[in-house]
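Quick one: structure below, then a few questions.
As you look at this complex, bear in mind that one protein chain is not there, while each of the others sits in place.
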Amino acid sequence: MPDLGAYWLEVMASYVISLAILATLVVLIWRRSDRVRRELSETEARARRAERSDG
Amino acid sequence: MDLSVRDLAVARGGIPVLEGVRFDLPAGGALVLRGPNGCGKTTLLRTLAGLQPPLEGRISAPPEAMAYAGHADGLKPTLTVAENLRFWASVYGTAGREAPAMSAMNLSDLLDRPAQTLSAGQKRRLGLARLLVTGRPLWVLDEPTVSLDAGSVGLFVRIVRAHLEAGGAALMATHIDLGLAEARVLDLTAYRARPRAQAGGFDEAFA
Amino acid sequence: MIALLGRDLRLAIRAGGGFGLGLAFFLILAVLVPLGVGPEPEVLGRIAPGVLWVGALLACLLSLDRIFALDWEDGSLDLLATAPIPMEGVVAVKAAAHWLTTGLPLTLVAPVLGVLMNLDAGAYGWLVLSLLLGTPALSVIGTFGAALTVGLRRGGLLLSLLVLPLYVPTLIYGASVVTRGAEGLSVGTPLALLAGITLGAAALLPFASAAAIRINLR
Partner (left out) sequence: MSLWEYANPKKFMDTTGPLVPWIVGAAALLMAVGLIWGFFLTPDDFRQGSTVRIVFLHVPSAMMAINIWVMMLVTSLIWLIRRHHVSALAAKAAAPIGLAMTVIALITGGLWGQPMWGTWWVWDPRLTSFLILCLFYIGYIALWQAIEDPDTAADLTAVLCLVGSVFALMSRYAVWFWSQGLHQGASLSLQSGERMAAAYRWPLYTCMVAFGLLFVALVLIATRTEIRARRIKALQTRARLREGAA
């Protein structure tokens, strides 16, 4: 670990907070993408079944 | 002065509701739109009135010819009957037509009553009096006779007939039979929009 | 269009609520701030321009959502859209009506509240001038925000969230005209920029507001 001198708190804080924000952003986007992808495949399957039943 | 519509398609909330609508409304003619609730009567009227862009198709009508009346009458409760009509007269630049309009819809005795004290039927009559005040030949009316008693409906039909004889035209969406013999009827269920793409592909409208 | 202005003013007078709301809020603010900050005259004197300007701004904000809400509910917005007057004209008239019923009274009341806030003697003229030049911009920008959020259920909160960032330039220049005026410094730049923003907004924003109204009427 490099010697961060007197202001180690500021440097560490800015890195930790920034990476935390980026991480939550990535996780939120990733989880929503998965959830919506699953939901879409279900809806499409239901639509195909409905179309076959009254086709 | 006639309105002609060629294969018009309209959408509500991005979903096509009607397509291929075509009709002509010559001067002196009246057309009543029939169809179950939610089939797109209001959407069609709003598109004709210019409040909404059509999906496709053509509407050709002379400029400044249409007067639209929706479900709500657009009356200011704190203004009196006379003030409401005078306002619309000055907006349409037809000063002086308030008196004949009020007498036609026999509202003359309610002259100074604020609109909020009127009954639903009287408010409706004031809304229709506004149509007379606009002096526009082509009336586009959405459920004009709602909350009108039998006598007022008769009065309304006489007003429309006089309007037609004077060379005007009327396009109305309504459920009840107005007893307007010369009015043609157009059933909108024939123009219901078929769902476009199948479940597989999706075009600009995602469906 | 003049008829629309006349109608709106008559409605505001008859409703009575329009005038009182903004003025009452402004008075309350001018009373609360000294109670909060403390009675020292020189402290109050220094923050007076900012507090008076923020007060005027928030008072304008309060009455924005009523600009279109009434016409939207009783259907007259649809009728106005199909009337021969252009929607840009309707929106400009609505902004003018809002200014006459809210902006102007605030400008006239401000010096009185300036006394409450122990405003520096030299600044009264600048206060009224800057408010006179700035409040029209607040009304025009506010009308744009109201046009965006007409028809939304709890549009009031969203309206202030959208409009506040747009008020920043007018607030900064307006308040600095008064502050510099009090200290006798040159007020040329902020005054010119304040007037510039108001004229620019009055000229261009009605087109955006009209577009927003047309979109919402669909």
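Going by the order they are written in, the chains are A, B and C; count residues from 1 in each one.
The definition used in the following text is that contacts are C-beta pairs under 8 Å (C-beta built on N, C-alpha and C of every residue); 3 or more make two chains touch, one makes a residue touch a chain.
None of these values were measured; they are calculated from a predicted model.
Chemist: Quick one: which shown chains sit in contact with the chain that's not drawn?
Modeler: Looking at the entire complex, the absent chain's contacts are A, B, C.
Chemist: Pick out which of C:9, C:23, C:85 or C:208 touches the chain that's been left out of the picture.
Modeler: C:208
Chemist: What residues on subunit C make contact with the chain left out of this view?
Modeler: 144, 148-149, 152, 155, 158, 161-162, 164-166, 168-169, 172-173, 176, 179-180, 189-190, 193, 197, 205, 208, 211-212, 215-216, 218
Chemist: Even though one chain is hidden, which residues of subunit A still touch it in the full complex?
Modeler: Listed in rising order, the touching residues are 2-8, 10-11, 13-15, 17-18, 21-22, 25-26, 28-30, 32-33, 36-37, 39-40, 43-44, 46-47, 50, 54.
Chemist: Considering the entire assembly, which residues of subunit B contact the chain that has been omitted?
Modeler: Touching the chain left out of view, subunit B contributes residues 13-15, 192, 195, 199, 201-207.
The working rule: only the chains that are shown with their structure count from here on.
Chemist: In terms of CA centres, which chain lies closest to the overall middle?
Modeler: Central chain: C.
Chemist: Distance between subunit A and subunit B based on Cα centroids, please, to the nearest Å.
Modeler: 50
Chemist: Per the contact definition, I'd like the list of subunit B residues that touch subunit C in the complex.
Modeler: Its residues touching subunit C are 46, 49-53, 64, 66-79, 83, 87-88, 90-93, 130.
Chemist: Any idea which subunit C residues touch subunit B in the complex?
Modeler: Touching subunit B from subunit C are residues 2-4, 6-7, 10-11, 14-15, 70, 73-76, 78-85, 217-218.
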